[in-house]
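Here the complex is missing one protein chain, while the rest keep their positions.
For clarity, chains are labelled A, B, C and D in written order, and residue numbers in each chain start from 1.
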Amino acid sequence: MSELPWIVWVVLTPLAGALLAFLWPAQGVRVALLAGLGTGVAVLGLSLQLAQLGAQRYAVGAWDPPLGISLYADGLTAVMLLMTLLVFAPTLVYARAYFKQTAHLFWSLGLFLWAALNALFLSGDVFNLYVTLELLGLSAVALTALGGQSQALVAAYRYLLASLLGSLSYLLGVGLLYAEYATLDLQTLGQVIGLDPASAVALALMATGMLLKTALFPLHFWLPPAHASAAAPVSALLSGLVVKGSLYLLLRLWLEFFPETTVPASSLILGLLGAGAVVWGSWQAIRARRLKFLVAYSTVAQLGYPFLAFPLLAAGWDALAALVYFMLSHAAAKAAMFLAAGSVLRAFGQDRLAELHGLLRVLPLSVAAFILAGISLIGLPPSGGFVAKWLLLEAAFATGQWGWALVTLLGTLLAAGYVFRILTRALEDTTLSDRPSPVPRSMELTALLLAVASLLLGLVALPVLGLLEVGR
Amino acid sequence: MSTLVFLLVGVGLVVMSLHALFVHTHLLRQVLAINVLGTGVFMVFIAWGSQSPTPHADPVAQALVITGIVVAVSATALALALALRIKQTTGRATLSEETEE
Amino acid sequence: MDWVLEASALSLFGPMGLALDLLLAAGLLWLAWRVLYSPDLFLSVVLFISFGLLVSLAYLRLRAPDVAMAEAAIGAALTGTLLLYTLRHMGVPIEPPRLAQHRLLTGLALLMSAGLGWAILTMPGFSDGLVVQVTQHLPQSGVEHPVTAVLLNFRAYDTMLEVAVLLLALVGVWAVSSTELRLPAPSAVLRGMVSVLLPPGLLVGGYLLWVGAYQPGGAFQGGAVLGGLLVLLFLAGWRALAAGWLLRLALGAGLLAFLAVGVLAMAGGSLLEYRLEAAKNLILFIEFFVALSVAATLAMLLLGRPGSAGEQQP
Amino acid sequence: MTDWYLGLAGFLLLNLGLGLVRVLRGPTPADRMVAAQLFGTTGVAAILLLGQGMQERALVDLALLLSVLAAVTGVAFTRLYRRVQ
Partner (left out) sequence: MSLELALILLGMPFFLAGTVGLLRFPDLLSREHAVTKADNLGLGLVVLGLMLGAESVLLAVKLFLIWIAVLVASATVAQLIAHTVIDAGSETGGGS
């Protein structure tokens, strides 16, 4: 068991699934669920391997870098892969009920997305990362447009432009690095990279591209309409996972390159932008009139927190752990919220916040999902969000950078504001004027499952952080 | 010398297309701008690769750009399909500032 | 700045070569400007095709014939056809550019560009890239042409994902578009031309595919020629390919071949590792199916989704 | 000798540039397309001469590719831009 090359199967299984679902559309659902199962096994196998044997490298085609491409997995990779699995598996089950028979292209596109994410997390080559970014971006855009309404189409188009601009900026940076250092291998580059202007510009280009793709304030303009107008399971994937792909890549570049090329100003800028995102995103979420827009703006806000950790990364382990835990808990909580919002849409045909009275009576499980996921977004114990904020505060206090702690606390208050906006309506005990449509039980249950997971993430912090340490 | 000339052409294409991308609102013009932008980036790769001592330009740079060209046509096709569908459903061919709802 | 002098010394073709380069450079920048800002969108598209061909000439001057072929076939001809098609169906060919002001983004763009120029001009020196490694390992790759060795062997994983991107784009286009390309009946002249051009065209496509093992050419260039022929066939009213599972198989064949060979290689080694004796045949095997998929995909991107209404949300 | 070929390729390039004036002037799309067809003929000749001048045999293959594909955009134009019904 422990010798199997799980690292390869983590990418190949969803990719083969995507191909098979395309070739055999009538069996799309079954192919997707089977491929999901297989990918899950591969991810768990790889994680166990990593926990036992430490970080691993895999030279594709047995060509070692710099000639060939190598895959690389350490604890950070494993946590990302597990996060993807955690969100994807319930979302596929949800989608089976959500899409009924019609949208058979969803299964192929969804598996392409999964393959792209896994390939991105595992890639150890800066150009290969560009290809995975494009695979990720195009599948995300196609999924966004799958809704078919004009709003979704416009949002998808805008998303595509932002995504292409981001990856071309990244690619230009890759070109400069290759011209100067004659290698595309991430780790080798990390060892040889210097502080000359060309390298600095290359890194700035790559980082800017990733910031655009991660929708960090003020480059977030494309995110709310895309995430709000996509179909619910797609929104869950986009908000929970896709933005984490580029955030992970930024973090990886930072960890590999920046110890040698530290510019204090750059981490400060990221932190400040993160603070701006927390405030602006939360404020927009508080003002939103539709449930899905509220949840989407909450994503803009929540994506600010990981960036607060960047100025603290140099100080030590806590900041990295906080950053990763923010990604993890937001993935589960936000996916749960979007899935629950999808149930609301299914029941009422619209999601205007002003008209959501008495939700509790119709969709009790979805309301429960909102409450539990909300607890994690606000950061109350024992949720994953609480652990992340706690770690961030510790890192901030340890280095005496109180400012970031204040932003975190402010964000907590604002998050409470928008979460309670949902709950006060939902818990009102009034009878509804129009009869809601039935919502399949599996849709409500999967949302609840993810919400519970986001809460429980706080209780499994020790093993998760232990895994994260592999290879550090 | 070719290297220097075309490196600068590549940078020029990037500058022009970035500006065009930000000021144009017509969907097709944006697609054109993205394509020219990609060409500028590829040009930088190949111009650099052309100073390799072999009979042909750096083979890795060439392979990367071929991959890039195929990715670019894929993205362009998706963008054009979206643009056409937007025109069909909304009757408009431009992106304008939009607000929620 | 040292490398600037070095680069000048590399001018192999004398003053005439330099004059040609400057002519090309001026033409490229001028054309790009007209493509991006001309008031008539149809003109922009036509100029974009010309621009692509000029870019291809520039790649030739930069001694990158493989890229020149890919650019001429895919970047100019097929992208141009896609643009013509979309423009036709969107109508409004003459629409003066309406400019929106994004000061923040424009400023960012200018900043990036200035930084870029600065970066290139102050770069301490260019590396030699991976030429040495590629040349050293070329005998173990199974092919004689270095670009093909990189694409199909050393960095085959990239190419596999690239083929996946192409397939994904097609699935995306199918997910978005609801219409199939419809045309009036073709004239006899057109059908005559297609039937004259088809046999030598197939020959050229096959030749480019095969010759990639030895010199510039390969699956993408050959596939693009075949794709162009398919487009011609469609434009002349031919529809035989546009049906069911056979079409899907043709579209997925490239990725399928890659996955099959890659996984089988894992029986005795690692992913996509070819034994030297078998390397050449395996590479040609993969290339054949990749070319098939490239051709089918490029043609279907234009044709739209055959015989089906768009995806509907429940 | 090589300079001769490069010079002639440059001459053809200038020719193409002149032809682009017609692309710009139009006035109808058909005029523009006719002018753009110049790339199919003059462009192919320029590539052949460039190949001769740079001692690069592979350029003949590029010219071959271009000569086959030159038809595609032209035909696409005529098929797509036929009179609207």
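Keep this in mind: a residue touches a chain if its C-beta (ideal position, glycine included) is under 8 Å from a C-beta of that chain, and two chains touch if they have at least 3 such contacts.
Please read all numbers here as calculations on a predicted model, not as lab measurements.
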Chains on display which the left-out chain touches in the complete complex: C, D
Interface residues of chain C (partner: the chain not displayed): 40, 42, 91, 93-94, 187, 189-190, 192-193, 196-197, 200-201, 203-204
For chain D, the residues touching the chain missing from this view: 1, 4, 8, 11-12, 15, 18-19, 21-22, 27-31, 33-35, 37-38, 40-42, 44-45, 48-49, 52, 57, 60-61, 63-64, 67-68, 70-71, 74-75, 77-79, 81-84
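Throughout what follows, only the chains that are shown with their structure count from here on.
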Chains linked by the largest number of contacting C-beta pairs: B-C
Distance between chain centroids, defined by C-alpha means - chain B, chain C (Å): 12
Whole-Å separation of chain centres (CA-atom averages), chain A against chain D: 48
Contacts with 2+ other chains: residues of chain B: 14, 21, 27, 44, 48, 60-61, 64, 67, 71, 74-75, 78, 82-83, 85
Interface hub residues of chain A, defined as touching at least two other chains: 127, 131, 134, 138, 141-142, 145, 149, 153, 156, 172, 176, 178-179
Touching pairs - complete list by chain label: A-B, A-C, B-C, C-D
Of chain C, residues touching chain B in the complex: 4, 6-8, 10-11, 17-18, 21-22, 25, 28-29, 32-33, 35-37, 41, 44-45, 48, 51-52, 55, 58-59, 61-67, 70-71, 74-75, 78-79, 82-83, 85-87, 89-92, 95, 97-102, 105-106, 109-110, 112-113, 116-117, 120, 126, 128-131, 134-135, 146-147, 149-151, 155, 158-159, 162, 165-166, 168-170, 172-173, 176-179, 216, 220, 294, 298, 301, 304, 310
Complex contacts: residues of chain A adjacent to chain B: 127, 131, 134, 138, 141-142, 145, 149-150, 153-154, 156-158, 160-161, 164-165, 168, 171-172, 175-176, 178-179, 184, 224-225, 228, 288-290, 293
Touching residues (chain side chain C, partner chain D) in the complex: 13-14, 16-17, 19-20, 23-24, 27, 31, 34, 38, 40, 42-43, 46-47, 49-50, 53-54, 56-57, 60-61, 63, 65, 68-69, 72-73, 77-78, 80-81, 84-85, 88, 93, 183-184, 186, 190, 193, 197, 200-201, 204-205, 207-208, 211, 215-217, 221, 224-225, 228-229, 231-232, 235-236
